[in-house]
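One structure, pasted below without further comment.
Missing here is one protein chain; the remaining ones are kept as they sit in the complex.
A, B and C are the chain letters, set down in written order, and residue numbers restart from 1 in every chain.
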Amino acid sequence: MILLSEFQGFLTSLDIWDISFILLLAVFLGIEVISNVPAILHTPLMSGANAIHGVVIIGSIIVMGHTEPDNYFALTLGFLAVVLGTLNVVGGFVVTHRMLQMFKKKK
Amino acid sequence: MILLSEFQGFLTSLDIWDISFILLLAVFLGIEVISNVPAILHTPLMSGANAIHGVVIIGSIIVMGHTEPDNYFALTLGFLAVVLGTLNVVGGFVVTHRMLQMFKKKK
Amino acid sequence: MANSDILKICYLLGSLSFIVGLKMLSRPDSAKRGNLFAALGMTVSIAGTILFHENVNHATGEVSRIGNLLFIFGAIAIGTLTGYLSAMRVKMTAMPQMVSLFNGMGGACAALISLVEMNTHHPQEFGLRLIIFLGLMIGTVSFAGSMIAFGKLEEKIKDYGSKVQQVINNLLVFAILGLIIYISQGDSTTDSLIWVVFGASAVYGILFVMPIGGADMPVVISLLNSFTGIAAALGGFMYDNQVMLTGGILVGSAGTILTILMCKAMNRSLWNVVSGAFSASGGSGKSTEGLSISEINVTDAAILCAYSQRVTIVPGYGLAVAQAQHTCHEFEKVLESKGVEVTYAVHPVAGRMPGHMNVLLAEADVPYPKLKEMDEVNPHLPNTDVVIVIGANDVVNPAAETDPGSPIYGMPIIKANTAKNVIVMKRSMGKGYAGIENELFYDKKTRMLFGDAKASLEKLIAELKSV
Partner (left out) sequence: MANSDILKICYLLGSLSFIVGLKMLSRPDSAKRGNLFAALGMTVSIAGTILFHENVNHATGEVSRIGNLLFIFGAIAIGTLTGYLSAMRVKMTAMPQMVSLFNGMGGACAALISLVEMNTHHPQEFGLRLIIFLGLMIGTVSFAGSMIAFGKLEEKIKDYGSKVQQVINNLLVFAILGLIIYISQGDSTTDSLIWVVFGASAVYGILFVMPIGGADMPVVISLLNSFTGIAAALGGFMYDNQVMLTGGILVGSAGTILTILMCKAMNRSLWNVVSGAFSASGGSGKSTEGLSISEINVTDAAILCAYSQRVTIVPGYGLAVAQAQHTCHEFEKVLESKGVEVTYAVHPVAGRMPGHMNVLLAEADVPYPKLKEMDEVNPHLPNTDVVIVIGANDVVNPAAETDPGSPIYGMPIIKANTAKNVIVMKRSMGKGYAGIENELFYDKKTRMLFGDAKASLEKLIAELKSV
């Protein structure tokens, strides 16, 4: 029942505020960065963004990496999580790439 | 010669990285936010930005607020700093406001 | 340099690549490089995590690195192989399904992380528990919703919805949130309730997407996409991991804006889409009672085309359904060989995803310069001899310009009705996505050629070759 060090920095007063600032800036940046995209790029952009949130895979690697080798429940679910996360990342980028390849440059 | 607590959080490994992320995001946000400004707003925008960096006044208030009452050197310079910072902030916003008042809406 | 510092640099580079990548992805000339750039940053972040991530046990001061490496590499290998192969093999026309599937995987990954963390470490701080439970909820909703969206796009799941269900959905959200707040406060005795959160979220994800029309799925996928982004960001919060945080939030906010932009392109509101109002209401168009249509047979159609100077093809969703893109390209080549000038008029929201027609025709190797955008093509239509509408409907519906009561009123259209002749190829008098009548079909200039688009095109080609 102890709080493992995985959450070492969690909720110390400094972190939570720094993170709030990161949050604030990232929200606005996400909005600004996208705001002028032409309709024809909506689908590839959606797909690219989809690949980027695959960054959640890092969480699953951390879980797996610090699981005791006899915790089968965690190992199984963690393993599954890494597989799914990889699917999201690899599939996402490859599909996006294929889509964009369809949009040849107008000469 | 001791490091006063003013710098309490300084350079602990967590901070510096969180701050780097804030930096990264803020740089891009600054670029994105401005990028479509029409020429006619260049001067008011410059003036508004000028007022915003007046936020440096907060640093001077922190200096002043934690100076020993017998440290005349620090008190004098700190006092000057607060005056100058206030000038930057107040003057900046007021000038910007006056400029913008000149740009009446085209009916 | 300490391992943790190297790791942070990797994460900084990763975040940078996501920002710049997204920016580049939103401009046609740099989109491809943007995607590769983001992929590179992702690789750096993942490799950095495996190599340099460390946990410090505060009690003993012990440092533990990432273990279970065999499992991790195995999982990554399986994921990479499966992901790569399925992404390469999927048909261009099934792209939206694929994106939905991958999105669901990301959501499930986030949910699993929460499940494992809760069951292994049983954390007791309110904030931490809240974040874990929220991550579980959002990830699960995104997963379940994406699966339904996938099913709908594959046409294996039908639309279903009612006013009552809307109410149930809303109640369910509040119930789940209430439960989460309750068990976040409690101690570990309530931990088994996590399965209730899990189950209820899955049900909610299903109910959320069920009533929404199949054609609205791209919008829904984009919305679920930003949900997964938020779930990833919650993971970043949990592990104090900035690359997960920035990546997740960027996608969360950019995805939300993108969803709104997609709705705008169809002249709809997000609420209108999500409440499934469209598929439910529909049918409020001008009445066409008393009007009559005229048909054309294949021979006459072939002759009309062959003796024209300029022909413009307007492809629509039906072309994709019939998988007639290759046949269409052949048709175009045959016509050109007869000296006819052929172009395609591509509407930005023709089909069921933005860029659908471009992707489809590119797959059939139609040369890019032949594809004209709506604005480019409209002024030339009055000088066009024949406009051939293949499986399109809403995008050529004049009601968008003339009937303020129509659900598509205000959407820009391809003004096929200004051309000299119009041939419409579709299977029946069936309605399009918006579910409304189309006056164009009753226009004096218009002749209908009924039948599956691919079959009709094949017959036309055969006829043309014998003219």
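Please note the rule applied: a residue touches a chain if its C-beta (ideal position, glycine included) is under 8 Å from a C-beta of that chain, and two chains touch if they have at least 3 such contacts.
Quantities reported herein were computed from a predicted structural model and do not represent experimental measurements.
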Not-displayed chain touches, in the whole complex, chains A, B
Residues on subunit B facing the left-out chain by the touch rule are 1-11, 15-16, 19, 22-23, 26-31, 33-67, 69, 71, 73-75, 77-107
In the full complex, subunit A touches the hidden chain through residues 13-14, 17-18, 20-21, 24-25, 28, 32
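The rule is simple: only the chains that are shown with their structure count from here on.
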Rounded to the nearest Å, the gap separating the Cα centres of subunit A and subunit B is 34
Taking each chain's mean CA coordinate, subunit B and subunit C are separated, in whole Å, by 43
Multi-chain touching residues of subunit C, meaning two or more other chains, are 19, 23, 240, 242, 245-246
Where subunit B touches two or more other chains simultaneously, the residues are 14, 18, 21, 25, 28, 32
